[in-house]
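For this depiction, one protein chain was excluded, whereas all remaining protein chains were kept in their positions.
Per-chain residue numbering starts at 1, and chain names A, B and C are given in the order in which the chains are listed.
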Amino acid sequence: MTGSFDLWKLTKGVLFYALVIAIVVIAVFPFYYAILTSFKAGTDLFRINYWPTSFSLANYQSVFSQGAFPRNLLNSVFVASVTVALALFLAVTASFALSRVRFRGRGLLLMTILAVSMFPQIAVLAGLFEVIRFLGIYNTPWALIFAYTIFTLPFTVWVLTTFMRDLPVEIEEAAIVDGATPWVIITQVFMPLMWPALVTTGLLAFIAAWNEFLFALTFTVSNQTRTVPVAIALLSGGSQYEIPWGIIMAASVIVTVPLVALVLIFQRKIVSGLTAGGVKG
Amino acid sequence: MTLNKMLVAMMASVTLVAGAAQAAELSIVSGDTGTGLQFLQSELDIFQEETGHVVTIVPMPSSTSDQFGQYRLWLAAGNADIDVYQTDVIWAPQLADQFVDLKEAFAEVADQHFPSVIESQTVGDKLVAVPAFTDAPALYYRKDLLEKHGKEVPTTWTELRQTAQEIMEAERAEGNTEIWGYVFQGNAYEGLTCNALEWVNSFGGGQIIEADGTISINNEQAVAALEEAASWVGTIAPQGVLAYGEEEARGVWQLGNAVFMRNWPYAYALSNGDDAAVKGNFDVAPLPAGEGEGAKSSATLGGWNFAVSQYSQNQEAAIELALFLSSAESQKRRAIEQANLPTVQSLYQDEEVLAASPFMAAWEEIFQNAVPRPSAPTQENYNEVSSLFWSAVHNTLSGNGSAAENLEVLEIDLDDLLQ
Amino acid sequence: MAAIELRNVKKSFGVVNVIKGVDLEVKKGEFMVFVGPSGCGKSTLLRLISGLEDITSGEMLFDGKVVNALTPSKRGIAMVFQSYALYPHMTVYENMAFGLKLEKGHSKEAIRQRVEKAADMLQIRQYLDRLPKQLSGGQRQRVAIGRAITRDPKVFLFDEPLSNLDAALRVATRIEIAKLHEEMNDVTMIYVTHDQVEAMTLADRICVLRDGLVEQVGTPMELYERPDSIFVAGFIGSPKMNFVAGEKASAFSCSTVGIRGEHMDIKPDGIWEGKVIHTENLGADSYVYLDMGQEEPVVVRHDGTTNYQSGSLVRVSPQEDRIHRFNEAGKPIR
Partner (left out) sequence: MTSEAIGAPTAAAQPRQKSELMQQRVRAARLFLLPMMIALAVVAGWPLARSIYFSFTDATLNDLYGAEWIGFGNYLQIRVLESGRTIYRGVLADPAWWNAVWNTVRFAFWSVLWETILGMIVALVLNAEFKGRGIVRAAILIPWAIPTIVSARMWSWMLNDQFGILNDLGMRLGLLNAPVAWTASPDTAMLAVLVVDIWKTTPFMALLILAGLQMIPKDIYEAAEIDGVHPVKQFFRITLPLVRPALMVAIIFRVLDALRIFDLIYVLTPNSAATKTMSVISQENLFQFNNFAEGSAQSTLLFLLIAIFTILYIWLGKVNFDGGDR
């Protein structure tokens, strides 16, 4: 900020904040509407309001009284965390091999990994079901953790490979000269440098696992093992055709809040400047 | 129940040889709603008391297509973890090969139930599922508005159209700009098959595919029925009705923005809720009849059943459970507590039932006209048949081809599929 | 501490031969500078010695032992990179201690002492808690050097360490490195640069590389006074040695005469005549650029402040005993 009054700068600032506000409003409005709806009940649901008119926590209460929602939340946290940890662990090591060690068939290998992401999820359902039953992990959280690697792993491997490729060669060489093994290079030198990429991919993978529905529905059959998206789908109104709109919205709010908190916690890590000062040229 | 116990229970159900244990552990899968599951649990408690069999409920999302896809997959994989399935009226025939024949076990009590319901669950000579409750839609109408404008409850679709049009126009002239004449389920999905089957059948146009497998849909009466329905869209019904399911229709209705609505019984209690704009101002009647030869009121048969998996390790106990849940006693409790329509005819005269759910009296008449969807003759192809049918109807309603053209193509498609 | 010997070392990347057979001996405690134009293979050669690159063929010996297959850390080398290559997420202290921590068997206290000792040598003790990004370019390079020192290496490798610094810092750091060499006189140092001034000022011996081959190895003065080829003659010394060909060379019975600017005198009876193109006055002395019909202008280093008008004609003479004569193959005639 300069002290002098600068019309152009001011206009730019105003335009910039207008853009920020527009982005936030568009992103958040449906969620705001969901919160609004979660406080409504009965015929009110069909009425359009822009501001809160009633404030009832009844929907939130029913979320926790139906089924085993707290348990489902825990399951989701467990499944998503382990999935992300596993995917990042496998992907960080694999992407080191894929980005920094030259060997024959590397391109082909990357393509093969990508190919896993090319098959419609719906089509692998039957085969995956067989594998999971064969492994004896049916109806356990491990079935989901296992199944989720099918979409988290290719993604994390590719993204991390891209980012690791961009890390300066000299830093790695300096570490080699210092006597670091590949494992030490990954864990003590590269990973701290890749926080933005790790946090970002981890976050995206976490959300993907957190929100997955189809596998969760297929591979778990009890309230004790199911995750939140299935639990939301299980929320029901008084009768078959009735959609318990308010309750679903309340559940969605409950489910989304931890993710927002997660982002707020980790967002500091999505900052740059970590590679600054290390190399020049 | 803890996870461990759950696992133990499942292991047990896999490893136990049928009949080896007197008290079996069973699993029943149900996509029923919250209170429905509570009711089911209370029934299971009674069942456990009576037989000693312990039953676990596996709840499923209420989306029927989600349920159906899952059940198919489980059955295809020979999943022995589930013994009894709660099935929609149209499913059991499609999964007939994987369910146990209940005909013999059910023979004793079969004549207590509506024959059309039993018929809908019979594939060839095999009874694939036994009924839990039934369902049939009705015409919801606004008593107050009909009275205000001096109209009778319509008995034919033409009357409905005219009445709806007049009231709608009069109300709009008075400043009630939001009001529509008629709302129904016009989205391209199973609900439209139900609606359109009623139109076609009420015009005497048959039931798409007859019980003997003849494809009957391409006939003049059916064309007339669809033409009538197409004339509603954009006039007495909003254009958006083409995306409506049950809930959207109920939303419009419950806000007081529709004179007529076609819906299932569930909307009855909700429309009488304290915050509903239509509370106390509405009633139900059988759906209108068509015109021409064979015209009558007709209502698509809905409802749920219980089927026993052939992969069950405890088939005997499972059959016992299915029969228990479809028994007159259980249905009576269901009618009282859940307001579900029984399939046992005598219950419609039962005082306790009527005291708890007075509206059921109104449904008895509706039920006389119930028509099953052609799931029994088409068996595993039913879903595809239904999809072809609702697509043809949806096209007609949205002005994409005339009724005659669309039904002609439909006939060819059905012929290709079923030949 | 180690003597390094290269025996017919070759290196190729795919089909490209970068090092085409190098034989070289570096003595214990010697400061050896690799110099040459870019693309000559000097950095590659350094990386072969460091062990960061594999040798395609030939042998590399440290103290008489073949180290072809040894990892850099086992060879006991330390390296300072052109781009500093500090670990950006570690403090200066952590940067310097990293290698020792990995080596195992050093107590925390021992590590601290060694880091501090190195830091004192380079006067960076007050920066130990800072991150690299909080340092200036010169400080970063000192940290990079400090990191190398801490490891107490047998062989110290520099890969163009000054090229990212500005002129003033470059001189200061150069002196620092020279001092370092004096203090650590038992450590063999190999230094890569394309700047012949660095080479001349730092080296015990210089190895001039050209096109993947060693052109000449010798002390700076040897190279200055007795270049083995036109290439070396032209590479060493500033300003560049002048080359005069054609008739003027024939007069000295060679194909090219090489004469340094400082070994030419402007005098009225000079044997060569040239037209002044430009005069650069450096204060202590000045460079006079003359057009003498050669491919490049001839530069004469001239003390004093005489200002020669551009376009005027002057006469110059080479100092006879300072003339380098080259044959057609570019080799000296002695």
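FYI, contacts are C-beta pairs under 8 Å (C-beta built on N, C-alpha and C of every residue); 3 or more make two chains touch, one makes a residue touch a chain.
Because the structure is a prediction, the values reported are computed rather than measured.
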Contacts of the hidden chain among displayed chains: A, B, C
Touching residue (missing chain; options A:41, A:63, A:203 or A:221): A:203
Contact residue for the chain not shown (choose from C:56, C:134 or C:317): C:56
Chain B residues touching the omitted chain (full complex): 65, 68-69, 72-73, 75-77, 94-95, 97-98, 178, 186-189, 238-244, 248, 251-252, 255, 257, 380-381, 383-384, 387, 390-391, 394, 398, 400
Residues of chain C (touch criterion as defined above) contacting the omitted chain: 12-14, 18, 38-39, 41-44, 47, 51-57, 68-72, 74
In chain A, positions touching the absent partner: 16-17, 19-20, 23-24, 26-28, 30-31, 33-34, 37, 46-48, 50, 90-91, 93-94, 96-104, 106-107, 109-111, 113-128, 130-131, 146-147, 149-150, 153-155, 157-159, 162-167, 169, 172-173, 176, 181-183, 196-197, 200-201, 203-204, 207, 210-211, 213-214, 228-229, 232-233, 243, 245, 248-249, 251-252, 255-256, 259-260, 263-264, 267-268, 270-273, 275-276
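By definition in this document, only the chains that are shown with their structure count from here on.
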Overall pattern in which the protein chains touch one another (line/ring/star/complete/other): line
Identity of the chain that, by mean CA position, is farthest from chain C: B
Whole-Å gap between the CA centroids of chain A and chain B: 39
Centre-to-centre distance between chain C and chain A (centres being mean Cα positions), rounded to whole Å: 53
Contacts with 2+ other chains: residues of chain A: none
Of chain A, residues touching chain B in the complex: 41-47, 66-67, 125-126, 129-130, 133, 138-140, 217-218, 221-225, 230, 233-244
Chain B residues touching chain A - in the complex, by the definition given at the top: 1-3, 6-7, 10, 27, 29, 32-36, 56, 58-63, 66, 70, 73, 76-77, 81-82, 245-247, 250-252, 254-255, 263-264, 266-267, 269-270, 273-277
Complex interface listing, chain C residues touching chain A: 50, 52, 71-74, 77-79, 81-89, 98-99, 102-103, 131-135, 137, 140, 147, 151, 163-164
